[in-house]
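With one protein chain removed, the remaining protein chains of the complex are shown where they sit.
After this line comes chain A, so read on.
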Amino acid sequence: MSGASTMFVQQRPVGLGFALLIVLLYVFLLVPLVTIVGASFTAGLMIEFPPRGFSLQWYREFFGRRDLVDGLLLSLRVGAITAIVTTIVATMAALCGQALSGRKGGWFQLAMTLPLLVPELLTAVGLLFFLFKIGLGKTVLGLQMGHILMSFPYAYVSITAALRQVPSSLDEASASLGATHWQTFRMVTLPLIMPGVVMGAIFAFINSFDLYTISLLLKPLGGNTLPLALFDFLTYEFKPTAAAAATISIVLSVIGVALVQRLVGLQRAF
């Protein structure tokens, strides 16, 4: 029976068809991950699945290579700073967006999410020119600024969504009890939007960790982020070291998602 016709039959076939669809989707999403994680543990010399035997040699190899480890460290550092700076700025922007009403608020919202709408390549080229103009071309600081810019909308959207759940009467109640704006923010608003802030920080980190195009154009002289280092590596060698590096990235992402789940609960996050 085809999927379309099952739609019109009883509950059960629809349920079955739907379940099948979900399973297929998961298979589609997970197969590459499983393959790459599996391949990273191979005892053979090629990226292959199923892996040939089991060994950690490719992890040893990964951590033994200066270029890849430096890439990982740079990515982690840039990602962490991106997460912190982006979250602070995005929180301030979200508060501002909330204070603006009506048409102004709409324009503000649009402006804040603009980096999502403009193709990454264009932003990267624009930034490259700009950074050279102000003397920050090909520096870590310039790269850092690019990452913050690209990660900002994710944090902004997440924090704005959290802020919308806080009724304005809480601000008013707090003020009537004698609190200054800052006290209200610290004791009422911030604790209530904390889940959104944490999620924004994690999104910003994961996004920064993943960025390729913008890193390629803005990378500092002699420095590589992990995706760039990996790409360079793959250009010349096709060894399971790449699989090991990919697995490390996946593990970092999973830790991020687990943190969100732990601190917020995924149901509330999305």
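The rule we apply is simple: a contact is a pair of C-beta atoms (placed from the backbone, for glycine too) under 8 Å apart; a residue touches a chain by one contact, two chains touch by 3 or more; residues count from 1.
Quick note on the criterion: contacts and distances are computed from a predicted model.
> Consult the UniProt record of the chain that does not appear here and report its protein name from "Insulinase", "Lactate utilization protein", "Nickel-dependent hydrogenase large subunit" or "ATP-binding cassette domain-containing protein".
The record names the chain that does not appear here as "ATP-binding cassette domain-containing protein".
> Out of A:Ala175, A:Leu216, A:Leu234 or A:Leu252, which residue would touch the omitted chain in the full complex?
The single option touching the absent chain is A:Ala175.
> Decide which residue listed in A:Leu33, A:Ile81, A:Leu95 or A:Leu192 touches the omitted chain of the complex.
Within the whole complex, the residue contacting the unshown chain is A:Leu192.
> Even though one chain is hidden, which residues of chain A still touch it in the full complex?
167, 169-170, 172-180, 183, 187-188, 191-192
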